[in-house]
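All protein chains but one are shown in place.
Naming follows writing order (A and B), and every chain is counted from residue 1.
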Amino acid sequence: MKLITAIIRPEQLAAVKEALFKVGVTGLTLTRVSGHGGEREVIEQYRGRQVRLEFHEKVQLSIAVSDPFVEVTIDAILSSARTGGVGDGKIFVQPLERVIRIRTGEADNDAL
Amino acid sequence: MKLITAIIRPEQLAAVKEALFKVGVTGLTLTRVSGHGGEREVIEQYRGRQVRLEFHEKVQLSIAVSDPFVEVTIDAILSSARTGGVGDGKIFVQPLERVIRIRTGEADNDAL
Partner (left out) sequence: MKLITAIIRPEQLAAVKEALFKVGVTGLTLTRVSGHGGEREVIEQYRGRQVRLEFHEKVQLSIAVSDPFVEVTIDAILSSARTGGVGDGKIFVQPLERVIRIRTGEADNDAL
């Protein structure tokens, strides 16, 4: 099992949800975040130069999936979240050791 | 060490906090999230059918624990977060390689 985390543009959320749903991924958690991704904004000042980290509003999707769903989930996010402009976002994949459904106590793949 | 993440109903937060405190778990981080968990809402439309992913407000608890605390923490969450209805939530367990207390620089189990 893996935990897939995607940071996307808020404007792409509806398209990403639809793409995930189409491939059968319905369990997901959404967090409003802000972020910075490598770009450097240079602000000229009266004396010298100052470089600032500006933050942009993003949406974070967290999706726990069984191993056979990893690639299909990533592909669904890539095709629906991409606009081609800088700032389209990032996908992270992390190991997930256990999953438990609170209502039933079912574990791992049975809980996904 | 493990990172335990639980997505629960906001109405159960007070009960879960109390249950965690009783077993000695006091370090935790809380995030307001929204989520979807497997249910499919079908919306009949004029032509055809549309399936929607509705999101529900949830609370996410992140709890870093030493290995001996994993089971007791999970049990405390299960017993306090469960109402028996669909949507009670999920628990995820992930590996945690290092923990550092910023104030003292203490590391790993000494920092928990």
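FYI, contacts are C-beta pairs under 8 Å (C-beta built on N, C-alpha and C of every residue); 3 or more make two chains touch, one makes a residue touch a chain.
Here the structure is a predicted model, which is why all the values come from computation and not from measurement.
The chain not displayed touches chain B at residues 3, 17, 20-21, 26-31, 64, 94-103, 105, 111. Although one chain is not displayed, chain A still touches it through residues 2, 6-8, 31, 33-40, 51, 53, 55, 58, 60, 74, 77-78, 81-95.
Just so it is clear, only the chains that are shown with their structure count from here on.
Distance between chain centres (mean CA atoms), chain A to chain B: 18 Å.
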